[in-house]
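Could you have a look at this structure, given as structure tokens, before my questions?
Left out: one protein chain. Kept in place: all the others.
Take a look at subunit A:
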């Protein structure tokens, strides 16, 4: 490529004004590939390599351990509760923000981002403060036989908090972009609020909604910080998969730790693949 013969046939294609020189393009691509490989691909490979270092047998055995199975079950249970809650809450928040004007709309928009900006550890601590034995509501709940912290409700609450923004954040820009005229048209045609939502709004956001739910699910299964604070780390009872990985690792059971980590990573990969397929379908 040379700039000395612009436009001469058979020599060099003239460079478009927005195109960078070849060496720069290659350098940038290389940089991206190296960074991606070092920081994303290599760790992922390492997880599976470590898990299978002594062969498939020990890895599978580690996953068959009752504590590991309990962690998998608990993780799936927490996600199964937290994701639907965030689905409904996220859609409601996005619908309100994108389609209506009301006082406090800006504040709500900012609040939705809060879980992303606050450290997960703090989110967990807040729940301990509120619902713990010495907390504001803890004693009152305990008298009624409800344990929140160091039990399933605490795990679910912390997970809901941390993963709340995913659905709402995916939907808000799309819904704002789509505007509200289709809903208005539905209203003039006689639709009530539910019919408007069911027949007009929901079909228009379905792909984005699915993608938001998948991301929310991936994060719900992988959340560590907030869950770690409210869990109490009772083996076989309040340990989710990420917490179980940490415990195994700290006990130098590397194969078992990486086997569980590999399973977790696999779940995440499946989620991402599903998301990619969905985006294609769209």
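Methods note: contacts are C-beta pairs under 8 Å (C-beta built on N, C-alpha and C of every residue); 3 or more make two chains touch, one makes a residue touch a chain; residues count from 1.
As a working rule, contacts and distances are computed from a predicted model.
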Listed names "Helix-turn-helix domain-containing protein", "TRAP transporter large permease protein", "Sarcosine oxidase subunit beta" or "Sulfate and thiosulfate import ATP-binding protein CysA", with the criterion being the UniProt name of the chain not displayed: "Sulfate and thiosulfate import ATP-binding protein CysA"
Option from A:65, A:142, A:182 or A:246 whose C-beta touches the chain left out: A:182
Interface with the unshown chain - residue positions in subunit A: 181-182, 184-192, 195, 199-200, 203-204
